[in-house]
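My questions will all concern the structure given below.
Every protein chain except one is present and positioned as in the full complex.
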Amino acid sequence: MKKIINDPNEVVQDMVHGLVTAYPTKLKVVPDTLVIAREDAPVQGKVGLVSGGGSGHEPAHAGYIGKGMLDCAVAGEVFTSPTPDQVLEGIKAADGGEGVFLVIKNYTGDVLNFEMAAELAEAEGIQVEKVIVNDDVAVEDSSFTTGRRGIAGTVLVHKIAGAMAENGASLQEVKRVAEKVIANIRSMGMALTSGTVPAAGKPSFQLEENEMEIGIGIHGEPGIERKPIASADDIAAELVERIMNDMEIPKESEVAVMINGLGATPEMELFIVNKKVQSILKDRGIYVFQTFVGEYMTSLEMAGCSVTLLKLDDELKSLLAAPSEAPAFRI
Amino acid sequence: MKKIINDPNEVVQDMVHGLVTAYPTKLKVVPDTLVIAREDAPVQGKVGLVSGGGSGHEPAHAGYIGKGMLDCAVAGEVFTSPTPDQVLEGIKAADGGEGVFLVIKNYTGDVLNFEMAAELAEAEGIQVEKVIVNDDVAVEDSSFTTGRRGIAGTVLVHKIAGAMAENGASLQEVKRVAEKVIANIRSMGMALTSGTVPAAGKPSFQLEENEMEIGIGIHGEPGIERKPIASADDIAAELVERIMNDMEIPKESEVAVMINGLGATPEMELFIVNKKVQSILKDRGIYVFQTFVGEYMTSLEMAGCSVTLLKLDDELKSLLAAPSEAPAFRI
Amino acid sequence: MQLDVNKTIQWMQLTNEKMQANKDYLTTLDQPIGDGDHGINMARGFQEVASKLNEGTYTNISDVLKDVAMTLMSKVGGASGPLFGTAFLKLSTKLKGEEAVKQDIFGTALTEAVSGLKQRGKAEEGEKTMVDMWAPIAQFFLGDSNVTADGLLSKAESALANIKEMTATKGRAAYFKDKTVGHQDPGAASTYLIFEALAEVWKGDSER
Partner (left out) sequence: MQLDVNKTIQWMQLTNEKMQANKDYLTTLDQPIGDGDHGINMARGFQEVASKLNEGTYTNISDVLKDVAMTLMSKVGGASGPLFGTAFLKLSTKLKGEEAVKQDIFGTALTEAVSGLKQRGKAEEGEKTMVDMWAPIAQFFLGDSNVTADGLLSKAESALANIKEMTATKGRAAYFKDKTVGHQDPGAASTYLIFEALAEVWKGDSER
């Protein structure tokens, strides 16, 4: 394991400290927690937005804190959902009297811990609503299983729900647009190499020198298929096709595109993938309203990428284009 | 070599295409070149800013094109300076009648190709001025050698010179502030692993499993010392110390800090480095005006980071804080 | 079996030792069919449990188990944190007022823990989770009227062997579907350690 860290068991504490000292006018840490909040949180009269999850996905989630996006992010240990008491601290820090909205990625741990926190908050008289993001089409969805994972699409839920909250919308209204995003967003990823959890000290999985894995999860959970590395064009085409097989995107639709790097992939490669994604969409008569290329939801130093498509209507377009001051998502 | 690419000899063309299709309202490509320009370039009545260099350093340089920063970026092959004819195209595309300013990193290839382009442009009646950025304190500076390399500090030269040009300053004024930045900026980097040039197919150098290299260049050129990996705190302290040994930063100075990832390093680790850098500066009574943490000047998928410190005065502060619409540097 | 305050504390201390000793093993189990953090999570959680119990003075079993529950809840994280937290909280609630816990009441409390787990995790038996460890052990205590520590050990072992051959349909392992067959469930393996520790304390094997 080659990492620039101090104690592997203290990476999250160190990171949180390094994050708030990087943006002291924008972010603050709730004392004695791993909860990061907008400097001016709680914003009175605004619905508070809280997200979070295991660490190792930076800039998710704390990078998305700021006017127009999240109020609070709760950082768990690496790849480990934060505990209910921490999430509760986040909810309290975000509560400006209009209720708090939780954006949860669909992993058993995240759902359990956030739900328990919501119960605790409600017991303290805070109104809480939530959505569970499950954009990853690599996983079959069934009511008998855990269901689809939440991956990079979560960032656009933050953006749009955040813009809605910033507009002064009610908790129910925020929930409505967040659910609309979730209904219209799909992602699919692939990896070339594994990340290494610092405290584990060795890579979570192994791929052969010529192998890639399609549909991999952001904790290194398995995908659909391991096979020889294909060209960027073929990879892009496969990811888009799997998304479109799952969600119809009719001709003349408008979409947002996110090409997300998983940690170690050079930005050059993300742009090469984007080239093909754009040309596929163009060939299908689909209009691209806005494209995001970069590292939005990573998996430590995993090499690979994901593609996210979000079908837009006028409401979603205006919320997506609204200003955001979050350090990792400036609009 | 594990990469998401098509033909290894076409990576730059593919990338440039993917870049302008990602930001079609912001960027355009000069037809039949690898020159990317602001959508509205040339901006009449404004000094044009042109930079560029070998590819593989993304988001440098095209990510820094936009109102308030560069007008044009010229992309060479991977790790290879662009040729004079390409740079000339960039100069022409940026020329709004007030002259063109070149920001060149101090590598023999960059200097030769940009200088030849400047001669060609002057022959065509375009006024050209330039600076050569050499912020890397890892290299000894001497008039008998090639001198110091230009690394991540270059991005802040773009930012500040770009803001000055956007303010309507003359070519000489832009040059003056760019030179002021260069006089006050120093960087130092380190690496854990090497990147791989796509057309070469194998890593440029090898470090042992427990080894790091201090002072490495962004093309993988050698540093000062190979030694066992130290803690993030020790690494941060060494990088800062080497910078401060080279440039005095008196108590009560104000500085900008950049913690730059070289490609494969998780953002988590950059924040851990930042934590220590901020605490060292605080202990020395130095004020941090603004901090930038992220991937600004990469070296393909190299794991490692660099620290940049820029001493500020009031003029530099206001130019640094001025708005920028460049995709990779939004302020 | 008879569990008093001291034995309960001993049980938890021994469990902590086992979690520390098996930290890498549990993490290794979580790598092929999970995300490689389970050993780290459990070692962190029980380390805190051990310190917490060292600091406090306890007069009844319920309070010990409540502190265990709350500590696991706030220190483990992931899927297993709230689940172990819930299980121990149910034990604590059910054993309130008990001073010397015998086989039958312990079995009833474990049955409560199992329902709590199922409700929290929305998992049934047979889905290859820690539930498949807790449930047969609860039944074990309610079964034969004179169970032994060795009986507990062999019950736990056979449950673990069964789980290994199941297909996961809940938790992160569910993504790996058929590939989980033949792999041990990390949460079941850590639950095994908890009951192994109980059996050892029960036998008085452990001289700690």
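A, B and C are the chain letters, set down in written order, and residue numbers restart from 1 in every chain.
One rule holds for everything that comes next: a residue touches a chain if its C-beta (ideal position, glycine included) is under 8 Å from a C-beta of that chain, and two chains touch if they have at least 3 such contacts.
Nothing here was measured: the structure is a model prediction, and the numbers come from that model.
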Touched by the hidden chain, restricted to displayed chains: B
Residue, one of B:197, B:268 or B:326, that touches the chain absent here: B:197
Per the touch definition above, residue among B:24, B:97, B:168 or B:222 touching the missing chain: B:222
Touching the absent chain when the full complex is considered, from B:21, B:51 or B:80: B:80
Which of B:1, B:116, B:171 or B:230 contacts the chain that the document leaves out: B:116
Positions on chain B where the hidden chain makes contact: 9, 54, 76-86, 107-109, 112-113, 116, 139, 144-146, 149, 197, 199-200, 204-205, 217, 219-222
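To be clear about the criterion, only the chains that are shown with their structure count from here on.
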Chain pair with the greatest number of C-beta contact pairs: A-B
Identity of the most central chain, Cα criterion: A
Furthest chain, CA centroid comparison against chain C: B
Geometric centre distance via CA averages, chain C-chain B, whole Å: 54
Whole-Å gap between the CA centroids of chain A and chain C: 32
Chain B, residues touching no fewer than two other chains: none
